[in-house]
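Structure below; questions to follow.
Heads up, one of the protein chains got dropped from this complex, but the rest are sitting where they should.
Labels run A and B following the written order; every chain starts at residue 1.
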Amino acid sequence: MTAAATLKTWTGAALAAPVVWLASIVNVPLKSWQRATGTGGMAAFFLAPNMAIFGIFVLVPLVINFFYSATSGTAYFLQDRTYVGLEQYQRLLDCGSYLDTATCREDLFWKAVHNTGLFVVVQVAMMTIVSIATALILNREIVGRSFWRAVFFFPVLLSPVVTGLIWRWILQRQGLLNLIVHDMGGEPYNWLTDRFWAFTAAVSVSVWAHMGFYTLILLAGLQAIPRDLYEAAEMDGTKPARVFWRITLPLLMPNLLVVIVLALIRAVQIFDEVYVLTGGGPGTSTLYLTQYIYEIGFASLLRNPGLASAASILMGLVLVVLTLLQLQVGRRGERKGARE
Amino acid sequence: MGRITLTDIDRAYGKIKILHNINLDVGDGEMLVLVGPSGCGKSTLLRLIAGLDRPTGGRIEIDGADVTEVSAARRGLAMVFQSYALYPHMSVRQNLAFGLENIRMAKAEIDARIAEAARMLDIAPYLDRRPGQLSGGQKQRVAIGRAVVRNPTAFLLDEPLSNLDAELRISTRAELAALHKRLATTMIYVTHDQVEAMTLADRIVVMRSGRIEQVGRPLDLYNAPANLFVAGFIGAPRMNLLPVKVRSASGTQVHVEGPGGLSATIAADGTALRPGDEATLGIRPHDIELSDDSKGSVEARVTLAEALGPETVVHAIIAGDNKLVAVLKRQDVQTQGQPINLTLPTERMHLFDCAGLRVASR
Partner (left out) sequence: MSGVVSFLTRRRGGRFWHWTDIVSWLWLIGGLVVMFGPAIWLVGSSFKTPAQLAEFPPTILPYVSQQATVEGHDKPLTLYRVKLPDGSTKVLAELRRIGTVAQMVDPKAPNDIVKVNIASREPVREIGFATENYTEPFVHFDFLRYLRNSVFVTAMATLITLLTNSMAAFALSKYRFRGRDLTMLLIVGTLMVPLSVILVPLYSVVSAVGLLDSLWGVILPTVATPTGVFLLRQYMLTIPDELLDAARMDNASEWQIYWRIVLPLAAPALAVLAIFSVVWRWNDFLWPLVVLSRKELYTLQVGLNTYAGQLNVQWHYILAMTVVTMIPVVLVFVFLQRYITSGIAGTGLK
């Protein structure tokens, strides 16, 4: 063993020792707890820390949110707010036609709803296709797979703020994109002041930033598919496209579902990077729901936390439906794997 | 000591009953084999004994102490799992030591026990390998070793040979039998393979649909199956079962007639039978003999003759649609399509009544 390896082993042991010691100390009272309550009590023990934190910082705020949405005023503490019933909801839903934002009392909210809807559809579709394509290619017998995987994973690390700043820097008038356009003989353009290009940028940048994550999940799924299935298909003379549709895709389905659901969740939450990139502009063309809620709740001069809460609850309702759908699909997959 | 007593054990998952009123007494040092088709509840029963699952009714005792509500860890039993369930992140040595460390055994004692088990099971060369680096047979030995080092009251083995290839299965079977002899510890062994049951067991428990069909020594089960299920399950090839009609019945003799001119007087207790009753006659393929003339024999037509060398397996049909398999200790057997005369020795016949229960021999 080299000196370095010895050092590493010793450092590892030194670091691990207190943790191991702590774990064995914890074991003593837990054993009596287990004896007293049975495994059911142990389940409660294992759940407790997570659920306590979860309860205080997620569930309680979720519930309070309903009370917020039934009050008005600019104060943040519930006792300082006035009860107004469903007024905030009426205000949000007061619309001549839901397809025409101009006829709505809260036209910004509906603008954000429309924008988010379009964004989610386009972005999730693009994300799924790009991730599958990348995962399929990474699953081939390529030289340096881990390197290539790292390449696509790299942007996932970047903070949304950094991502937004990088692309703002590239898309600005003196930016890299205009340098390329210039070198190809075109005219520099203010990309982010154009409604279409701002939307395209928002979608592309968010796909750029997160696709590596989904590729990783899909790649793991692809590598779990037994090689002999492909070999059997090859023996049968199956065409590559057919192999993809009849073998790869069905077996990848559990991972693909996870990917689509996670992508949906993220797409609906989209805020930071687009906010830094476009600020919701030009005009309101990249104003998304979260930004609307954030601005009405905190930032804007017309601060109205109650209205923000009401909007967030409406958004939440849509998400609940999606969640239930996902759970249904997920449970079906799980039952297949259940033991005898 | 390792006596295990089950009294009125029930297990239900919701409305579905997996086990019905199981009563069983396993003697100290006995090798008891639970056998039955998959889904018969044998594995569930083993998990109940292990303490990994709780019965919905009944009582489990080990050496007279009620352990029904005692956790698996404190029952002093060891189990060998079908998938071996070796901890993949630990070396073989750590796998063996894990259970001993958990009861705070002294390091020296642990080492001694591992050395002993490793020697006994020939696993010493791979003590420092991970399970992932072992072959199926080696993993199996380690799994047994993990149970052996515990020095348990009883061993519970859940289809321990089912993941091995045929050849290895036979040699490991023999080793298991030797191990049992050496340790003289109670073993409860679950399998769906009746050959394993016959070769290993002191006593066999045949189960079906959550019920015990019969308990007995292997040869008793073979020679006197309690019902049609056991008759069909124990012995290979399966016992031939022919539909017969009772012609006359007394306390000592039953006369039956069946297809292909079959007519036999069996020494059995026919007090419960009436002339004209439907019954089933069983005869093992190995008991059937070739006959030179048609007198006292059954006429059959050969559909397939499989010459194995020392014996020939003859598949035949009697009177249209009654299949019969005979294993004849000779090579010169009629080939396909030919008529053949077979003798069914009455002293080797088994008689079952219309409910499928054995009619006791006299």
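Keep this in mind: contacts are C-beta pairs under 8 Å (C-beta built on N, C-alpha and C of every residue); 3 or more make two chains touch, one makes a residue touch a chain.
Since the model is a prediction, treat every value here as computed from it, not as a measurement.
Among A:Met51, A:Leu86 or A:Ile129, only A:Met51 touches the chain that is left out of the view. Of the listed positions A:Thr134, A:Ser206, A:Thr248 or A:Thr278, the one in contact with the omitted chain in the full complex is A:Thr134. Those residues of subunit A that touch the chain absent from the view are 23, 26-27, 30-31, 34, 39-40, 42-44, 46-47, 49-51, 53-54, 56-62, 64-65, 68, 76-78, 133-134, 137, 140-144, 146, 148, 150-162, 165-167, 169-170, 173-176, 178-179, 182-183, 188, 208, 212-213, 216, 220, 240, 258, 261-262, 265, 268-269, 271-272, 290, 293-294, 297-298, 305, 308-309, 312, 315-316, 319-320, 322-323, 326-327, 330, 334, 337, 339.
Seen across the whole complex, the unshown chain contacts subunit B at 47, 50-52, 71-74, 77-79, 81-83, 85-89, 98-99, 102-103, 130-134, 139, 146, 150.
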